[in-house]
Structures are given as C-alpha cells and as structure tokens.
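Removed from the display is one protein chain of the complex; every other protein chain stays in position.
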Amino acid sequence: MAGKLTTAAEAAALISDGDTVALQSMATFTAPMTMVRELIRQERRDLTLVCLVGGIPVDMLAAAGCLSRFIGAAVSMEQFGLCNQFRKAVERGDIVFEELSETALLARLGAAARGLPFQITRGLLATDLIDLQPDNLRVIDDPFGGGGSVVACRALAPDVALVHAHRADEQGNVQMDPTALWPDIRVFPKASRRVIVTVEEIVDGDRIRTEPDRVVLPSFAVDAVVHAPYGAHPTSCFPRYGYDADFHRGWTGAARDPDAARAFLDEHVRGPASHEAYLDGVGGVRRLSSLERLASA
Amino acid sequence: MAGKLTTAAEAAALISDGDTVALQSMATFTAPMTMVRELIRQERRDLTLVCLVGGIPVDMLAAAGCLSRFIGAAVSMEQFGLCNQFRKAVERGDIVFEELSETALLARLGAAARGLPFQITRGLLATDLIDLQPDNLRVIDDPFGGGGSVVACRALAPDVALVHAHRADEQGNVQMDPTALWPDIRVFPKASRRVIVTVEEIVDGDRIRTEPDRVVLPSFAVDAVVHAPYGAHPTSCFPRYGYDADFHRGWTGAARDPDAARAFLDEHVRGPASHEAYLDGVGGVRRLSSLERLASA
Amino acid sequence: MSAPDYTVDELMIARVARVFENGDQVVNGMASFVPVCAYMLARRTHAPDLVWLAGAVGLDPRPQRVPASTLESDLWRDSVAYVEQYEDFWSYALNGRWLTKFMVRGAQIDMYGNANNSAVGPDYHRPKVRLPGTAGMGDMGSIGKRLFYWSSTHDPRTFVERVDWISCAGHLGGGDERARLGLEGGPELVVSNLAVMDFAPESKRMRIRTVHPGVTVEQVQEATGFPLLVADDLGETPAPTAEEVRLIREEIDPDGTRKTEFR
Partner (left out) sequence: MSAPDYTVDELMIARVARVFENGDQVVNGMASFVPVCAYMLARRTHAPDLVWLAGAVGLDPRPQRVPASTLESDLWRDSVAYVEQYEDFWSYALNGRWLTKFMVRGAQIDMYGNANNSAVGPDYHRPKVRLPGTAGMGDMGSIGKRLFYWSSTHDPRTFVERVDWISCAGHLGGGDERARLGLEGGPELVVSNLAVMDFAPESKRMRIRTVHPGVTVEQVQEATGFPLLVADDLGETPAPTAEEVRLIREEIDPDGTRKTEFR
C-alpha cells in the first residue's frame, strides 16, 4: 500500500480557502496544533471550523483571520478563559457561530458518516436555537405516532478532518493508548471527505498489530499521516504530556489585544522555521519534560 | 456498591414468560450459553428472541419450545447448517420471524438505547421486507428535501439482554480482551431494560482498572453478573477457546428429528446438575483443553 | 454539628452534595468545581456508591485532589472504565434510565429556570456578549433530566427576568408549558451563593426555599432581576458540618481550586 507519510506543509495543501474543517479540540485536551499552526502560516482564509468544544486553536485561527464560520457546541479554554479573539470576531459579525447542542452536532456529523440525509435527536427541543438554523434543524413528528416530536439534524460533511493521535504506521493505521475518546476522533474523520492525522510516533505495522483493538482509524479512512512529536502542544496528550498552562496564560494575556496577539503568533507560529524550532521556542526539552511529568504525576 | 454476583438460576428469574430477550449470538461466535441452558431448564415460554445472527442457542431454544417470535437478520450455524428446529417451527407458523436487515435491526435497537422513538436507515429500501412490518418500518422523506427516502425503524427495547464476556468485577464492570466486538454486546445491553452478563472470570476492580479502555459495560448498566467459565461453550470465546465442532455436529445430527433433539437436550441441558457437570458431560478437561489449543493455534 | 467556620463555597458544596444519593449516576463538564467537590463529598459521606463519570469519561476515578481543570485527565486518573463518548456516553445519557440528575450553570438564568449560555443581547448574530455556547445543556434541558443549577454569582446580571436566548430549556413560559410540549424532567433546584431556590408547583416560578446563614430574603431579592416567590416554610440553609468542611479542605480540594469559581 502506498505510504501516506507527509509533512505538515504538504498535508495543509489538502485544505483550500473556503473549506469546512472538522478540528479535534476540547477546552485544553488534544488538538492537532501542528496542523493549526500550518494553516495560520499558510494564511488560509474563509474556513468554516467544526468543533465539539473549541479551545486555543479556535482562538488562534480567529486571531489570524482564517475563520468565517464556526459550527459547534461551545468555545472555551476553561480555566484560561473564553477565547477572546474568537468572541470579539463573533460579536463584530466577522465570524458566524452556528451553535448546536452536542447531540445535534453529533447527529449532523453521524448522518454524514453514515451516508444519511439526516439523523434525529431530542436535544434542543423547546430551546431558541432550533429556529436560528432552519436549514439545518427541523422539528418532525414520530411517523409511528406516540413518540412525540424530535429534531431532524441535516447531514454535515466537512471537507477535511484534522486529528492528533499517539501513533500510526505509514499506511495510516492510527492507534491510541488508553485515554478519553471524544467524538472528535470517533466521528469527525468518518464524516469528512479527507482525513489528516498527526501522530506522536510512526511505527511499523507489526507494532500496531500487537493491539489491534486500539486502532481508532483504519488505513483506508486516512489520507495523510504527519509525524509530529508533541504535536498537540500546548494542549494535552494524555498519557504522554499535560497541557501547557504557562503557554495558555501567555496566549490569553496576548489575546486581549490584537497587536499583542499578532506578535504572539509571529513569535510562536509564523516565526519558527520548523516544528523543532517551535518546540525550542516554547521552552524546549526542559518545558516538555515538565509537561510529561504533569501527565504521569 | 452492592455486588451483582448471582447464579445462572437466580439471574434467569429476572426473565419472565413472554419477555423479549436480546441474545448475543453469531453463527458460532460467543453466545451466553449458560443462560440459554438455564432458560430451557426453567421452561420459559413465549419468548421473543432478538439476535443479529442466531446460531445454536436459537435452535436449542426453538427445539425446547421456548420461542414464539424471532427478531433478527439471520439464523444460521454456518458450516453446521441452517438451524433445522428453528426453521421447521417458522415453517409451521409456530415461531414468527420478524426479519430485518442488519442496519434496520441496529437502528431499532439504537433508537431504544438513545431514548428516541425511531432511527433511520437507507437499508431495505425497495425490498419486499418493509411492507411486511408496517408497525416497525415506514418509508419517510428527507424533511430537508434532496436526500430522498429513508426507512424509519421504530425503537425496540428488549426486556432483558444476555451477553457473555471475558471478565467482570462484582460491581458489574465488564471487560473484554481484544476480540471482535459485535453489536450484540455494543448496543443490545443499552437498549434493554435489564442486563445479565456471564463471564469467564470474576476479578477485583483493581484488575479492571489496569485496562479501563477495555471495559465494554460499566457497572451501572449491568444488573446481574454470573461466573461461568467456558460459559460460551459450544460457541467460541476468542481468544480463550474455539467453538466445539463436534458438539455442533452432534446437535445438528440430533436436530433433524424432534425426539433426538429432545434426548440431546435432556442429556446436555436438562440433565447436568451443575455447570461443572455440563462441562464434564461434553468432554471435560480434555475437550476444553483441545478447544483452547484451537483458539491459540 | 455545624462547622465553626466555613465559607460560602463550602456551604454550597455541602448543600449540593445532598441532592445525590446512592444509585444515582452523575457527570460533570468543564469548570465545574462545585459539582465535582459535591460528588466527591457525597461519595465520602452519605452516598459512597454514587456513580461518577468524571468529565463524561472516567468512571469512578480516584483523583488525589481536585485538579485545576474538571475536563482533563488529572480528574479521571485511575478510573475503572474510560467511557467512549460518541456512542457510549451519549447512549447512557439519552436513554432515560441513567444520569437522571444533571447539574447546570448558566450565564443567565430566568424566573422559570431557563438558562442562556449562548449570547447576550437581542441580536443573536451580533451579540453584545458572545457566551461560550450551549454545549450539553442544550441537550440536558430537553431530554427529561432533572436539572439542578448552581451559581456563584447571584446578581441581577445572572438572574434575569427572561433569558435573552433559551439555550437550556427550563420551565419555558412557566405553568404546564413544558409538560404540554411532552418534555419530562426540568429545573428543580437552584443553589446560589445567597440562597437555595426551587420552582413553585403550579406557576413554575422561582421561589426561595432557604436563605444562607446571615443572608436576608431582601438581600436575595435585591440581587435578583425578577420578583422571587418565597416558600411558606422558608428556612435557613444548613451550614456544612465540621466533618464536611474538613473533608473539603483536607481531602477533596486542599489546593482550594474550588474558589476560582468565587472570584
């Protein structure tokens, strides 16, 4: 089978201006930050981002002017605040926020994953959020009677999914060590037309075969694999390393002001000539080791 | 937490005549045979059985007169034939076969698991099977237009689910070693009102905690745990033991004739005074060891 | 025996803990220190078998102490199970048999127990303040859960007459509107930093049940953006016991992380 190993820069070429990008992200949990930084460097524009809960990658992409739309359930960096650059852009009307409850978002993506025009949920019933999206959400009756009303959620098929995982082989069999499995890795890739995976390590297929039940994405569902150790930094990658609290605080401090945010992105995203240079710039081995200690504490 | 450990006989008391029983089963793959034998011994009647693919347990339950209805996608013991006792009962009209494609069955059970009145599939469209079940299947249109027709599948909530797994703790956290995970263990229990699990071994909770990602059922979703080593015999329980081909051949030979089938059930199901006596009766340690060798060959 | 000294966070945690019993299953989301401390307290006191799904991931974890995040792996260390979320957690949550009580916090809560975490202001698309988003509350309000609010900011900005946008369905317009729409469950209790409130049986209007020690009904009303009902049997919120305070301070949250909610 043709190997799928490529670089972040080449993988990002699979993403065009105007694309809908499904992005793995929770408040501070694993996000494919190497690819996020690459999109900022390559100045992608007019992206629609799909997240369950957007954290720092959403704020950075918003600050860099990459986004015109966000589809998801929440945006927050939890203890590090509310993603001010993103929030201000929504308040200005520069980014459209298509807000969905978790089950409604998952129903839309699950429908695309399964080739269905829609799936249903009882979430969102009687909220104000349904009428805000008549093209995507519609209240329908149980055709068998007796079951009451449900919300039909129209299929949402992103152009590309970006996820980060522990390891893969060159064919694209992607494996996770025991950890939280959020919907962003369980259904985002299946719903999307192309899938780009960054991983902590590239291994031989025989290593994957020792734990076949821990493969989260089979080779045929993966288009590109990028080797990116610490590729989730500054988000966490349990059980390998924790989130970088200092980096998050540095960003939230900078993100209060557009100029400071730009300077921060220049220093940590646009400036470093390589992934290794980025890691050196955020504190190098010393910092990364301390994050590893956090994860194994 | 109150322990859930009980005996097969006591667990079977959770099942009443007339109940709908979701039964783990593939052609020869893992089925909770200890509980199946107990239902035959206790002479349950008028059961509706829900299987993805029914194998020897379905044929034995049919032969013993326990069944009035079968809901599922197929009944077959693969190399060992078509489940003649079951088949004859359907041909006589004694057992109603509510036949569903795999996705239609899973949509019905998934709807119950998720508290939805129905779920949809595109499976079965244009077949003759939809019109045979107007109460359970109905063709509806995509409410957003453009998506064409889909089949709404009414929720199916069995009274009880029976499954067999590798291990559990006394609280009912159920774990599987790496193996095939069929829908019968992934969705049958969630859809059912009560869940009975037989396991190869009972372990301390700390053993479960070493592989938290391999728990297939959390304690709160399990009502009863029965210790049943070799509890899937004569079906397989990979990676512990293979299916018992000789036993299957013995049954298919007997099942050509109602009297022979009754004698077989007397010998191997109604006769043995205990699970251990059953295992001795089918060949004891010598046979079981040879099945283990098959699994690890 | 009530504690000689305690702070309002400890009082709220002790009060919230009493909501949960053996046999319940509970879950927490992000930045949920009051619920997490309350679950941990309940498990150490009257409800040792309370089933806790930390972060909707880790079943019955053994965290050493409350960490800085309630949606990170530190919280679900040493779990007996990691529950995959897309298929497993949501089936358990949507089914109706499990996780029947759900704790919610809203940037706005109104007199009928509707909550808003979406947007402040009349123009949803150009909001005065874009809030984080509905996340799971947009589901939990509609699928029959019994809702329990907590708020560390009892003020007229949080407790508003009508939320700008209903992103969590409470009692809607009050009365039997919720029931007429076929929705089960709904808001039962609000535990704030000033008082404990429920919803009157007929009107479904928010009603003071107990005021915290040292707080008057008038102070609660003044901090609320709509007229509150007052229960006939109005009482005082019980102070936490000395043992409860000790557990919170010494075992559950020695770092005082819970206080980040009370800045």
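By written order: A, B and C. Residues from 1 in each chain.
Following the convention adopted for this analysis, a contact is a pair of C-beta atoms (placed from the backbone, for glycine too) under 8 Å apart; a residue touches a chain by one contact, two chains touch by 3 or more.
Predicted model, so just to flag it, every value in this text is computed and none were measured.
Student: Kindly state which of the options C:D9, C:D24, C:E87 or C:D110 is in contact with the chain not pictured.
Tutor: Candidates C:D9, C:D24, C:E87 or C:D110; residue touching the omitted chain: C:E87.
Student: Per the definition of touch given earlier, which of B:G123, B:P158 or B:G172 contacts the omitted chain?
Tutor: B:G123
Student: Just to verify: which one of A:D213, A:D246 or A:E276 makes contact with the chain not shown?
Tutor: Of these options, the touching residue for the absent chain is A:D213.
Student: Given the contact definition stated above, which residue among B:Q24, B:T48 or B:T103 touches the chain not shown here?
Tutor: Answering carefully, the residue with contact to the hidden chain is B:T103.
Student: Mind pulling the chain B residues that touch the left-out chain?
Tutor: 26-29, 53, 72-76, 78-79, 82, 87, 90-93, 96-97, 99-104, 106, 110, 121-129, 132, 148-149, 178-183, 186-187, 236, 238-239, 242-243, 245, 295, 297
Student: Provide the residue numbers of chain A that touch the chain removed from this figure.
Tutor: Considering the whole complex, chain A reaches the absent chain at 1-2, 110, 113-116, 169, 171, 173, 186-187, 190, 193, 205, 208-209, 212-213, 215, 218-221.
Student: Of the residues in chain C, which ones touch the absent chain?
Tutor: 86-87
The criterion applied here is as follows: only the chains that are shown with their structure count from here on.
Student: What is the set of chains touching both chain A and chain C?
Tutor: Neighbours common to chain A and chain C are B.
Student: Give me the residue numbers in chain C that touch at least two other chains, ranges are fine.
Tutor: 58, 82, 87, 90, 94, 143 - these are the residues of chain C that touch more than one other chain.
Student: Could you pull out the residues of chain A that touch at least 2 other chains?
Tutor: Within chain A, residues 121-122, 148, 178-179, 181 contact more than one other chain.
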